[in-house]
Structures are given as C-alpha cells and as structure tokens.
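With one protein chain held back, the other chains of the complex are shown just where they sit.
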C-alpha cells in the first residue's frame, strides 16, 4: 500500500488530485507506522543504578600499530602522552567521569555512581568513549609524533563493567595498576636483554621464564646497572587522571569603565581540568588524599 | 599482605633473602588472585545466535559540528562522502559486515546472521565500529574538506539492535530510508524557503507545519522550479554499501622468467570492495537483484 | 523526617493538630517518594520481539524424589501422566502457549512468536510456568498416585530460551526428543540388567559403557526378548501437547420452553484442549500435519 503511494509520489509528484492526497496522507502515516515497529527490537541496557560504571578501552592490534609507527620499546612516551591527551579530551567532552587510569594501549574511565548520563545506557557510555577517544587519537597525533606520520586510522575496543561499591572499584583499578607493574617490569628486562645484550626475542623470553619480580630486578641491576625503582613513574605506575583546580592566566575582553574600554586584560581564572598523576593507587594513601573521588554524595 | 611485599619490592628490590623471595612469590601469586576477581563483574552481552546484528552510529551534536564547519544546507556532499569513506573503512577493517546504509550523520552496519566475530559480543561490535569510524573521520577529513580545517575531534554514539529474520532486517533498513526521504524532502523545502525566499527559520517552519509530502513537492515546484525527483539520489535515498567485485589494475612485482626478471608488470586483479549505491531498498527489487546479501548460507 | 512522622502516627494516631496533619501529609508523600526509587533497580528482561520463547522446567533433585516416592524404573507412567496433567494446566491457565513437550522430569513450553503476554518479560514467562506447574503437581498428585502419599512439596527450576525462527525452534524440540530417545534406550537396558539379570548398578553401567544404540537393542532382544520398538511410545518419544478440538458431552441447564423448564439437557460442545500425542517431532511429517503450530500469522 505504502510503496504504491510512494511510487506515485516519486513519479507523479505534481499531481494534486484528491485521491492522491488521500493516498499520500495515508502513506505518510503508514510510512511511520509500518516500519517503526522495528524500534521494539532495541534491548534495554541500563547499568544497575547506584553503581560505578567503568568503560575500558583497548587498542585494537596495537602490537602491529606500534611496529608500523616505530614506537620505542619498552615504552614510547609520545604514545603514552597521546593516550593521556585523548583521555583528557574524553573526560572534558563527556559527562560524569570522575577518574581515569591508563597504561600501555588501554584506558579505563569511571563514571560517577549516580550518573544519569543518557539514562545510564551501557551502549551510550562505551560508544561515546570509544569514538571520542579514537577521533582524538588521530586529531592530536601530530602534536606528539612530529616526525612520524600516522599511516592509518587505529581502532579501539571497549567494554562496560559495573562495580557495586568502592571496594570493588578500587580493586578494579588496583588490578589494572598491578597489571601495569608486572608487564612493565617484564618488558623492561626483556628489551634490555634484546637491545643491550643482543639476545633474540626468543632467547630473552626463555631467560625470563619462571623468574620472579626479585629475579628481574636483579638482572636489571647486575647486568644493566638499572635500578628499576628509578625508572619513570609513568612507566611503572601508569597514568591517573583526576579533576584538579588549575589556575590559568587567560587574556580576555572584559567589561571595563569607559576610559579603558576595549582593552584586554590578563585575568587569572580557576578552572578544573583532568590532571595526570603518576602514583600508586593500590594503597590507601591516594584515596585518603582525594576523598572526593569516591564520595557518594559528590 | 601483598602491598607489604610490594613495598618491599619497591624499596629493597636488591634484597635476596629467602624470606623476601618467599614473600615475593606469594606476592606475585596474590597480586593476581587478590584483584583478579573483579573480572567476574563483566556481564555477558552475547547477541542472540542466528540473528542479524545491526550497529547504528549517530553523530554526536552534529548540528553544532555542521555549523562550526560550514556544512552546506540542506546537504553537504563532502560530508556525506566522508561518512561513506569511513563506513567503507569500517567494512574493510572489521569482519562480517554484509551491508551498510547511511544518511545525514548516521550509518548502520549489518553483521551477517551467523557471524561469530568476537563471540557475538555486543560491546565488541559497537565499540569497534564506533572507534574505527571516528578515527577514520579525522584521518580522511582533509581528503574531503580541503579548505575547511577540522576544528575538533567529533564524537559518535552507537547502539546494537538484533533482528531475528530477513523481514525485520529489511524493515529496519526501510525505516531508515523512509526517514531519509521524509527528512530530506522537508529540509529541501525548508532551506529553499530560507535561502531563496528569505524566510527566517521560524517562518519556514511555520509555513511547513502540517504539510504533506505532496504539498512540499508543490512548493518546491511552483515556488522554486525544483522537481524533487531530480534532486540527487544520494540525498533522496541515502547511501547503500555492499560488497562488489572491482577489477583493479595494479602494478606489482611478479616472479618472471630470468630474461625479464625484476621488471614490473601491470596485472588486473579482481577484488571485492564496499561499493556505494544510491537506490531504493524499501521495495523488493534491490533484494532480488542482490540475493547474496541475505542468503542464509553465505 | 518521615520516620519522625511515622513514629507520631504510631504513637499518637488520635492527635489531630494541624501540625501533625501537615506532617502526616508530608509523610505520606515522602513515604512514596523516599523509597520508591528502589523500583529503578529492576532490570528489563524483555524477550526479543518476533521470536519463539521457550520455557523449560526441570524437576529439582528428582532422583531423590523418585526414590522416596517409589517411582517404577525405568519409567513410571503415573509420574509421566501427572507431569502431562500439570503441563495441560499450565497451557490452559496461561496465555499463548502453542505446543509443549515433556519427557522424564522435564517439560518445555513454547509461547507463540508474537505473544505480547506480560510484554514478553522473561521473568513473567518462567515464574508463571514454574509456579503453576509446581502447584498443579501437588494438587493433582492424588489423582495419579492413589496409594503413594506425597511426602514433601517438590521444586522445579526453569529457564527461558529464545529462538529466532522455525528451524531453530524445531531443532530445540528435536534435541529434547533425541535426548529422550538416548536416555530411555539406555535406561531400559540398564534396568533390565539390574532388575532381571541381577547386576549391580555399577556392573550394569560398566556393561553399557561404550555401547552404541544397536548394541543396546541387541542386548534387549537377545537377553531379555524385548523389541525396543514395541516399548510404549510415551516412553520412547515423550509427550507432545498441542491444541486440538475436542467434542464434549456436557450436562448443562439451558433456557427451555416452559413445559420442560428446569430440566437438564445433554449438549455437545466443541472446545479446544491441550491433547497429548506420542509421536516423532524430529522429522517433517509432524510439522506438515500441524502447520498451524508454526504458522507465523496464527
């Protein structure tokens, strides 16, 4: 019925007979009603109320991406800073993110417990984060990789995880930071063995098989004169982003008395921004220092 | 317990007493076991087996984005072609997408019924699409907007919808194309009234209130001498992307007999690519012409 | 605030001062608003539209239940008929069930594809089925187990499974019937070995380990003179319940002419009822004979 009308609209759009009008009227109504039932197939994916909502992103195929773009091993500070720039953009552009944590090619974003952003729909949380992060990655690439052109647009996958209370949320973040520690210690020794001792990757891997943290520290110290604890905190701890007050000197046109009208003035404004910290978040100290992050009523 | 060990690792990493070793061993094991329970909070979001999985993306705040980047009204062909370029990248980079449909600032991607990509997890489908699309949008921007710099990285939101059979899937796509038709007809008249007749947006809106499709066609014809059916198909129908064989002439090094070794040779290879079509997908003709798209066993 | 009011209501309910009234008014309003937010924690569990919804029940701990109530082995026809009576009650009391299939201590119920019963909420489907089945089991027990008192109220667990099309639904039912066949063949031989040959359960199990269907048929025939194909269909095929017209002779008071007023009259009415069949549903024959079951528009 509707397609019949539709054909008429397309073929004989200038016809104005009463019949056609009636058909068109019907057609318009049916167009909406006939297909709109497909909206009923959308599932509700609301995140449980009063819970922390975490979105974690992981780079897709970043092993290959790092190779192609000549990332330094074991850590490329340009890449890590670019990741953090993207995470800051996500925090600034989206709503209700209270803390983010990143390491390697992953970043986790924590939405506040009582956020009602997009009615807490999981799909909204994760696709907004994933797309904003990905577009920012390309947009800001040149600011961090001056001499290295971006060869292709990277992908990220994301997921939503819901944590019912502060303890489980802190344990989630601790899990990611412990993961950073374990991986970075391993990678630091591994690449020292490859880059400085000339082992093949397979040899380096075999050398490290079964070693404990203390063994790896010893190898670094005795063979490479590296005290792992002096390695950059950003590598060892990852990056924590929290909102902090930042005093900014901005130049701004201000309404002024007539005699100095039109002059610009330097004004110090206080704003809050997502600021990177490189610190332990497994122990209690961090959370005691920043109680507002988990404060239920904030 | 673990943090105590951890502290020791950090502070006294060179100590090698048996006690510390034991503690470290324990610590390493506990580090994993203590926090890893947080993985249990991830929900399973598998899409129902044997169903079509649709991911639809929508530009976030694209009204503002279009203003800031001086998009032509009612349609900006650069913007539409960029969207399609991104969609093609998504289809090429990801797996199992059989058809895509785009219009305005939205694009829908259909994964094949029996896809087992990432075990059919909804979050994987939608975040991969959203992030790949978004990074491509920035990456390819300059190819479509030569004189218009990109001012900030755009965001997109996505969702997953599951359709159990061909009819509901086709109705979904029809719904989007009917939406394209209704909006584009409206916008074409609206902007003609504003741009050519000098009405304010509010006046144009009032003029169009309650009008039917035929009324709008009449206004276009009698007042602006526009036959709506002659408007570009891409504007009226949106863009359909399907996989088609494309003969490509590529220049390639080939193993050749000794006498001509090292010479390059022009070779015609047949590849399949996501090709844009601007056609009706509401009627049966399209689906009859391309039965492989919905073929259950493909 | 509200609890203060509440205390007053309880302690001083006869007080009628304006202050108390105001407090009570406020209290009543707050009672609703203060706690009612907890409704937001209910998740939506709508079954995907246009799909078959199956609820399968399984007896809880029926191994023990069968022991305690002296069920005959390998099949107790009283128990099977009672299960079917419960399933018929479920079909009659609830809405939109088009077919049910039962064997052993399980029963599956199929709701029609376009059912909108309780807005297709999975929890409603499964708890209505589970509770109605369980209460019926106790209610009708005595009709089937005259000499065996029911010792305790049995439990059942249920689940919802959604099938997107006829093929997957038929394969689900085939899966259950194939399961019935495999188990019943095994059990028939097993109990023959135990009951007639005097093997212990462990010995019988060992004897059957690794045997194929044909082996089991042979054992039955050669050792026990049992032709498995002559065993009752209900045991070998399970029970299918479908709606069929049943002519009933009912005795009913009818409005009659004065001279015979008050007399009762035998009236034949045609009703539809869930009728048990014991037949193959794996092959096509059944579905061709009863096309209305899967008919999309029924």
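Here the chain labels run A, B and C in written order, and each chain numbers its own residues starting at 1.
Keep in mind that, in the parts below, a residue touches a chain if its C-beta (ideal position, glycine included) is under 8 Å from a C-beta of that chain, and two chains touch if they have at least 3 such contacts.
Quick caveat: nothing in here was measured; it's all calculated off a predicted structure.
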Just list which of the chains on display the missing one touches.
A, B, C
Of C:111, C:190 or C:228, which sits in contact with the chain we cannot see?
C:228
For chain C, which residues reach the chain that was dropped from this view?
3, 6, 9-11, 13-16, 20-21, 24-25, 27-28, 31-32, 34-39, 41-43, 45, 57, 60, 89, 93-94, 118, 122-124, 126-128, 130-140, 150, 152-163, 168, 171-172, 174-175, 178, 181-182, 212-214, 217-218, 221, 227-229, 282-283
For chain A, which residues reach the chain that was dropped from this view?
48-51, 162, 164-165, 168
Logged for chain B, residues touching the omitted partner chain are 37, 40-41, 43-44, 46, 48-50
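Keep this in mind: only the chains that are shown with their structure count from here on.
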A count of C-beta pairs in contact puts on top the pair A-B
So how far apart, in whole Å, are chain A and chain C when each is placed at the average of its C-alpha atoms?
48
Please report how many Å separate the Cα centroid of chain A from that of chain B, as a whole number.
19
Would you mind pulling out the distance in Å between where the CA atoms of chain B average out and where those of chain C do?
45
Quick check on chain A: which residues sit in contact with 2+ other chains?
37, 41, 43
